[in-house]
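All protein chains but one are shown in place.
Let's turn to subunit A:
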């Protein structure tokens, strides 16, 4: 309906209808949106243009346009720092954390949305309140726990990818459970019951009926979990060593050397952003849909 109304012949009646706003409003909208687009795109432009500049261009006064276009920075980044290794580490850590987090959140959200049981309120409140904890409060204790577990059982969590995966997947759990529980609640219970009648157990009903029906919400949660793990800095800076260092720490070190090759740093920033941004933009409609049906009630 809206699409037919946005290009009407301009009659007085049309202009008063809610889908065709008055002219002044459209001007304000145009100005606001243009300014906002500029603000949003400015760093993206700087990142892209600087990554194609030779070193002289980024060491002296800033220029909007490169004096010459070069792809050298994109070739050099792999040699100046072990970017490929950081990249692999980040992929493994973020990928595994996302998989586990989504699976565990599906189970927990199913329990919260479909069952009545003692301690449910306590569980949801506790899980949600962990969102409030300052990371700095449990950084050192968690570090000590990992070291102690390593010393007593030989399972190396500190300095390993496994420890980081455990940490990150827990970071995204509260929000994922909360959102999926809302989403599952919007899947009609009759579907579950139909599955029971067909001979499915609860898990069968969950994975054959509820999960497919709630797929947008699950995709949204997966995107969120991946981004959380891909972008985290604080715990990665303490919990990783040279071989397990992830992109967040590696790139930060790259940008705080004494002589910063800004063109290379920008190229590296762009390279590490592409997978997440592409994935996010592809899946963003699910995120909006997921928020509409799940969290926002």
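Heads up, the rule we're going with is that a contact is a pair of C-beta atoms (placed from the backbone, for glycine too) under 8 Å apart; a residue touches a chain by one contact, two chains touch by 3 or more; residues count from 1.
One rule holds for everything that comes next: contacts and distances are computed from a predicted model.
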item	value
Among "Putative ABC transport system ATP-binding protein", "NADH-quinone oxidoreductase subunit K", "Cytochrome bc1 complex Rieske iron-sulfur subunit" or "Sugar ABC transporter permease", UniProt-listed name of the chain not shown	"Sugar ABC transporter permease"
Contact partner of the left-out chain, one of A:99, A:191, A:213 or A:255	A:255
Among A:70, A:88 or A:273, residue touching the chain not depicted	A:273
Those residues of subunit A which, in the complete complex, touch the missing chain	1-3, 6, 16-19, 21-22, 25, 29, 32-33, 36-37, 39-44, 46-47, 50, 58-63, 104-105, 107-108, 110-112, 115, 117-120, 122-123, 126-127, 130-142, 144-145, 166-167, 169-171, 173-174, 177, 196-197, 199, 201-202, 227, 230-234, 237-238, 247-248, 251-252, 255-256, 262, 265-266, 269-270, 272-273, 276-277, 280-281, 284, 287-289, 291-292, 295-297
